[in-house]
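Here's the structure we're looking at; comments come further down.
The complex appears here without one of its protein chains, the remainder shown in place.
Take a look at chain A:
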Amino acid sequence: MHAPHQGGRPGRTGPYRVVTGLDDGASGMPVPEGRYIARSADGGRTVLISVPTEGADPLRFMAEADSSRYLLGPWSSPATELAGPDEAPWHARPYLPALPLPTALLVHGGPLPERTVRAIGAALVETLSIGHGQGLAHAGVSPAAVLLAADGPRLGCFGAVRVAAPDGVPRSGLPGLESGSLPPEQAAGGRPDPMGDIYALGATLAYAATGHTVPESHQFPAALRAVLRRCVSRDPAARPRPAELLDVFSAVGAPVTGPASSPAPAPHPATEVDQRPASRAEAVLGPGWLPGRVIAAIAHQSARVLAAEPSARQPVTTHRQD
C-alpha cells in the first residue's frame, strides 16, 4: 500500500500533498481508515492525515473526527484539522514518527517483549480512562489503531466501529474492522461503551504479545494471561476495570494471580505532585520500553520522511526493507 492515494484519491488531500502511506499491507491486519504522511504546499508542516475507506459514510467519519478533537492525555491522537464542509472528508494531526503496531511486529520479527506490552497496556488504559471520564467510548481500539512513537504509543482510529455501521446494524465482517478485537456486543450492533473498549484493548495487547488477537491460551506471557483473558470475556461485566489493569501493567515483573483473587487495592497515586495527574504509564515508558529494531524503524521512518521531496514523486518506504 505504498500508492500515495487510494480509492481514486489524488496525491493531494486538502492543502496537503501525500508523502507516503503509513500502513504496510504485509501484516494483513485490517485498517479502518486510509492513513498518509503528508506535507503542506510550502513544505513547512508535515501531518498524519486520515481519509475514510471506500464505502464508509463520510458524515459518520467526519462526526467521529470532530468528537476526537476533544480527546485528552499524552497518548491520544486527536484530530487537529478537519476537512471543510464542501471538501471530500479527511482529518489530520501533526506528524510524529510512529509505526502501526502490526508493522512493529514485522520489524521486530515476532511478538513484542512483555515489557513493551505492559507499557502499551498502561498507556492505553490511561488514555481510555480519560476518554471514559469525558463520556467518550473509543470504539476503535484494534492493532492497527495503535501507533508506536519513540516516547509512547498513540491511540488513533477513534470511533471506527461507529463509522463502520450505525448502532443496531450488525458489524461482523465489515471492511476495516478487525474481527478479533471487535467486542461481541458491538459486532451484534450494540452501542459501543467503555467495557467494549476493554475487550478491544485485551485483544490488541494479546496481538502485541502473540501476533494474534485470538491466540491460543498457552501463547500468552504467563504474567498477563489471566488478565488478558478476562478482558476478552463475552460478558462485559466479567471484564476487569481500568484501575486493576493499570495495576497489572505497571507492576513490572510482579506475577499476576488469577481472576478469583480479589485485586489488590490500587496504591494511591502520587497525589503529592499537585496540578498534574500522576501517570503510572509514564513511569513504565522509560528507556528500553521499545525493542531496538522498532526504535530503529521509527528513526528510519523519521529520516525518510525528513528527506522526502514530495514533488520528486519518489516512492518512500516507511520502514526498512533490507
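As a convention for this text, contacts are C-beta pairs under 8 Å (C-beta built on N, C-alpha and C of every residue); 3 or more make two chains touch, one makes a residue touch a chain; residues count from 1.
Criterion: contacts and distances are computed from a predicted model.
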item: Hidden chain of the complex, named as in its UniProt record, picked from "SusD family protein", "Protein kinase domain-containing protein", "Alpha-D-ribose 1-methylphosphonate 5-phosphate C-P lyase" or "Nitrate transporter"; value: "Protein kinase domain-containing protein"
item: Selected from A:H132, A:R241 or A:R293 as touching the chain missing from the view; value: A:R293
item: Residue of A:Y95, A:F158, A:Y199 or A:F249 in touch with the missing chain, whole complex considered; value: A:Y95
item: Touching residues on chain A - with respect to the absent chain; value: 39-40, 42-44, 46, 94-97, 149-151, 270, 272-276, 283, 286-288, 290, 292-293, 295-296, 298-300, 302-303, 306-312, 320
